[in-house]
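Heads up, one of the protein chains got dropped from this complex, but the rest are sitting where they should.
Just so it is clear, A and B label the chains in written order, and each chain counts residues from 1 on its own.
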Amino acid sequence: MDKPAARLTPASRLFKYVVSVPPFVFLLLLFVAPSIIMVFASFRYPGEFGGLAPLFSVDPRTLHGVTLETYRFFFSDYIYTEIFVKSIFMACATTLICLIIAYPLALLIARSPQKTRNLMVLLVILPFASNFLIRVYAWMIVLGPQSALNQFFNSVLHLFGIAPVHLLFSPFAVLVAMVYAHLPFMVLPLYTNLEKHDPSLLDAAQDLGASAWQRFWHVTLPLSLPGVFSGSVLVFIPVLGIFVIPEILGGTGDMLIGNLIKEQFLVTRDWPFGSTLSIMLTITVLLIAWIAARLGARRGRYAQA
Amino acid sequence: MRILLAVLLNLLIVAAHAEDVLHLYNWNNYISDETIARFELECTCSVKQDYYSDNEEMLAKLAAGASGYDLIVPTGNAMESLIRQNALRPLNKSLLPNLRNIDQAYLNTPFDPGNRYSVPYAYTLTLIGYNSEKIREIGLPVDSWAVIFESRYLEKIKGRVTVLDSQRELLASALKYLGYAANDVNETHWKAARDLIIRAKPYWAAFNASSYIKELTLGNIWLVHGYSNDIFQADLDAQKAGRKFRILSSIPREGAVLSLDSMVLHKSGPRPDLAHRFINFMLAGKNSAELTNLIGSGNPNLDALQYIRPEVVQNPAVFPSREQQAHLEMLRDLDRHQRRVLSRIWTEIKLR
Partner (left out) sequence: MRRHNGRRGAWLWVAAVAVYAFMYLPLAIVVAYSFNDSRLNAEWVGFTLHWYQVLLHDEDMLIAASNSLFIALLSSLVATLLGTMAGMAIHRYHFKLLDFMVLTPVAMPEILLGVSLLLFFIQVLNLTLGMLSIVLAHITFSIGFVAIVVRVALAALDERIFEAARDLGASPWQTFRYVTFPLILPGVIAGGLMAFTLSIDDFVITFFTAGVGVQTLPLRIYSMIKIAVTPEVNAISTLLMLMTLVIILLASRLAPNIFRGKF
């Protein structure tokens, strides 16, 4: 409940500041400021040996000042936009597959008795708690050329007369690992939503003669859409920025935005361009979040409390 | 508990900063443990090492503010960058009497005229390594870069070839094959090289800078674009594993890249005195030879020749003849605009 501001005593106000100010200042310095720096960095020239060129310089020959050069460079060749599009497709595919895999599980958890539910949710979270690199490494083993899976797969292909294939270092491997790493992010919001569904609605539908599939399609699914949206956003956005998975499990052509950004900062030493790419990624993320918020708000009107 | 011990070790190391510690920032696998141990005995100090696996990583880390290194071992073009940034301390030649051991051909490079800042340490060539038996069976000409770039050769070894995952190195080989200099910065030439690479890419198994050694030894990969010391290592491993084939290397007639690594003093290093002692120590033939015997890197130290195993001395990939030396080029640093263009070309190569 809202407490009217007039009831705040001086002691209350002091307490309020003591509690609010330290985290605020910390995040201002270590999150807001760096983000602003990044925006500015995208308008600078690259330093002669890496990093950023100075803003001001007494020597007129040294490159300094602000420029739109990096943005022009970004748009000068289709290739960078292409990588963005590829990354968005990868994120879409990952989100879709996560949704298809997570939904039955979330449904089952939501329909289970309370005690089992907690255990099942914990079992979903536990793999997520392990180190991200370990989870990626696990797929290196499972998909490796000497692994049982790969050999099985190739022997099946052999039956059809198709040449053997490397499962690892391919877009397939990248997709599998992306789904694997983000599955809990889809399961939990879905489950949270499904759990709140009023079972009497389904009872009523059944009474009205709806089949199981019809009950799902016309009752459960529409009501679960807010959960679907939150889960999708929680998967889509991180996937856009990942570089580890394509780097370790992907083939040479599997470059996503994250890989490009990492390369600019740690290999090419072109910090302005790296910042530009980061800004473009941020804009993409904000756009997605905004779209999801709009879609979620519209659908939310139909959801049960 | 070992972890507690490690924590204590950490704290002790911090305390040891005050003592005699030489901070060395070197390539992975670029010095033998015996050499370090012997130096530590001789100077009654300890050596703390950090490693990098390529120049770019080292430069990026230094640009990101890493400091406290007394000694770094950069390749020529990276060193050029460091010199121009004024990041290095000039050498005190009077502390380096063993400098006279170095072959004149490796002194006075365009990166550091007069060797004000650097002393040659070792060198490697980027050349072709191959499985002796398989390639002989198929009958491919390994004396030219064509075997990596031309489809008429590549189709016989499809999926059995790897190239280095290095922007500069791969482009340099392509440029050399097309008849240009490795240091050519003409964008049209770069684009021609790019197109050549993209045409050859489907036949290559991977862009690989580290595990190709293992693949050569196992016999999965038959031909590589790689570093001379890596190929030397693969050959040793193959012999140890009792393979029926050898891993040989060949310097293409169009020329190749020579990477000369030198020892330099970083301005932020706290112990230039220890660094000078180390440099002088490494300039002694016996110590310098240990690295060559271990990994097959080229050695610019004339005094070292007597300590190197004869079969290594005879190996032209380790000690190229004067005639072959004429075709070798050392890569120069690129300016920021060129780096940006190269980055885009590399992205296109990876993607298309």
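Convention: a contact is a pair of C-beta atoms (placed from the backbone, for glycine too) under 8 Å apart; a residue touches a chain by one contact, two chains touch by 3 or more.
Just so it is clear, the structure is predicted and the values come from calculations on it, not from any experiment.
S.K.: Out of A:I83, A:V228 or A:I242, which is the one that touches the chain we can't see?
M.R.: A:I242
S.K.: Touch as defined at the start, partner being the missing chain; which of A:P46, A:P226 or A:G258 qualifies?
M.R.: Reading the full complex, the residue touching the unseen chain is A:G258.
S.K.: Can you say which of A:I83, A:A102, A:V174 or A:M255 touches the chain missing from this structure?
M.R.: Touching the chain that is not displayed is residue A:A102.
S.K.: Could you pull out which residues of chain A are in touch with the chain that's been left out?
M.R.: 1-2, 11-12, 14-16, 18-20, 22-24, 26-28, 30-35, 37-38, 41, 51-52, 101-102, 104-105, 107-109, 111, 117-118, 121-127, 129-142, 144, 146-148, 180, 183, 188-189, 191-192, 195, 199, 202-203, 206, 212, 215, 237-238, 240-244, 248, 258, 261-262, 265-266, 271, 274-275, 278, 281-282, 285, 289
S.K.: Using the document's contact rule, name the residues of chain B that touch the chain not shown here.
M.R.: 2-3, 5-7, 9-10, 25, 28, 50, 52-53, 61, 63-68, 210-211
One rule holds for everything that comes next: only the chains that are shown with their structure count from here on.
S.K.: Indicate the whole-number Å distance between the mean C-alpha point of chain A and the mean C-alpha point of chain B.
M.R.: Whole-Å distance between the two chain centres: 38.
S.K.: Name, in rising order, each residue of chain B that touches chain A in their complex.
M.R.: Residue list for chain B touching chain A: 56-57, 59-60, 63, 81, 84-85, 167, 201, 206-207, 335-336, 339-340, 342-344, 347-348, 350-352.
S.K.: Hey, which residues of chain A end up touching chain B in the complex?
M.R.: Result: residues 45-51, 63, 73, 77, 79-80, 82-83, 169, 251-253, 255, 260, 263-270, 273 of chain A touch chain B.
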